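Please see the structure below; I have some questions.
Only a single protein chain was left out; the remaining protein chains are all shown in position.
Let's turn to chain A:
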Amino acid sequence: MDRASVEMRVLRVLRPIVITVLAVITLFPFLYMLLLSVRPIEELLQHPGRLWLGPSEWTLRTYREVLTPTEDGGQGFLRLLTNSAIVSVAATLLTLLVSIPGAYAVARLRFFGRRQVHFLFLAVYLFPSILLAIPLFVLFTRLGLRGSLGGLTLVYIAQTVPVSIYMLRNYLTTIPASLEEAAAVDGSGRLQTLRKVVLPLAAPAVMANALYVFMIAWNEFLFALLFLVEDRADWTVSLGLAQLSGGIEVSKTVLMAGSVVLTLPILIIFFAAERLLTEGLTAGADKG
């Protein structure tokens, strides 16, 4: 048998195995998270190796503890969910407001310094966030912005605007310029053209972008930790969960219930818009 057919045979066996392994290693931790979150803690301590438990033994006590307000002895995650939602939605809207005109300028308009803009964006990613965190920590302490959701939102905007512009620009360059020229001939101004012609055409990219920014803001941890840790009322879910793990009296099953609460919104968004998101992120990557 020649080399080609030997390899083909090996691959025919190997490929399903690889696919299964990939699916298991990516899905299993999430399944485990879910299973543990409904398990009584005593049962986990006795049988750590047991995976499946009959639905009759499931408990929702863990979720009650996580979601009950702190005044009533719970962990008050509903409050934290609200904080996370406020910060993430605000960051998303403001990022789009800033990056849509920015992306349009980079994609369409010839202006002084257009080619140098990329270097500016590079700075955002080249320097570690911990480096930015120090002066911002100092600055926000002075301005009294530390411990405010507004300050955090501002940081998230700066962190996401470059990616956002990059993604949108890639999409905008695929829209034929002739459409805009036609609108210009009809007498509409540049801003009007952007709003009435370009924006509707770029809607899928804008949507993908919005979800992407939302996810980054929702998942962010370091800046939330540095700026918000002092006052529990301001915590985001990520921060609350991390602080929860430090508590000795908090059981691991409650921790997993908190993880589910934190992860669920992201998973819902992701599965609802999976195609939109992956195509938005890799737009332009297939060109070389």
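Convention: contacts are C-beta pairs under 8 Å (C-beta built on N, C-alpha and C of every residue); 3 or more make two chains touch, one makes a residue touch a chain; residues count from 1.
In the analysis below, contacts and distances are computed from a predicted model.
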item: Among "Potassium-transporting ATPase KdpC subunit", "Carbohydrate ABC transporter membrane protein 1 (CUT1 family)", "histidine kinase" or "Cobalt transport protein CbiM", the UniProt name of the subunit that does not appear here; value: "Carbohydrate ABC transporter membrane protein 1 (CUT1 family)"
item: Residue among A:V38, A:V66 or A:V161 that touches the chain left out of view; value: A:V161
item: Contact footprint on chain A, counting only the chain that is left out; value: 2-4, 6-8, 11, 15-16, 18-19, 22-23, 25-27, 29-30, 32-33, 36, 44-45, 48-49, 51, 97-99, 101-102, 104-106, 109-114, 117, 120-121, 123-139, 141-142, 154-155, 157-158, 161-162, 165, 190, 215, 218-219, 221-222, 226, 237-238, 241-242, 245, 252, 255-256, 259-260, 262-263, 266-267, 270-271, 274, 278, 281-282, 285-288
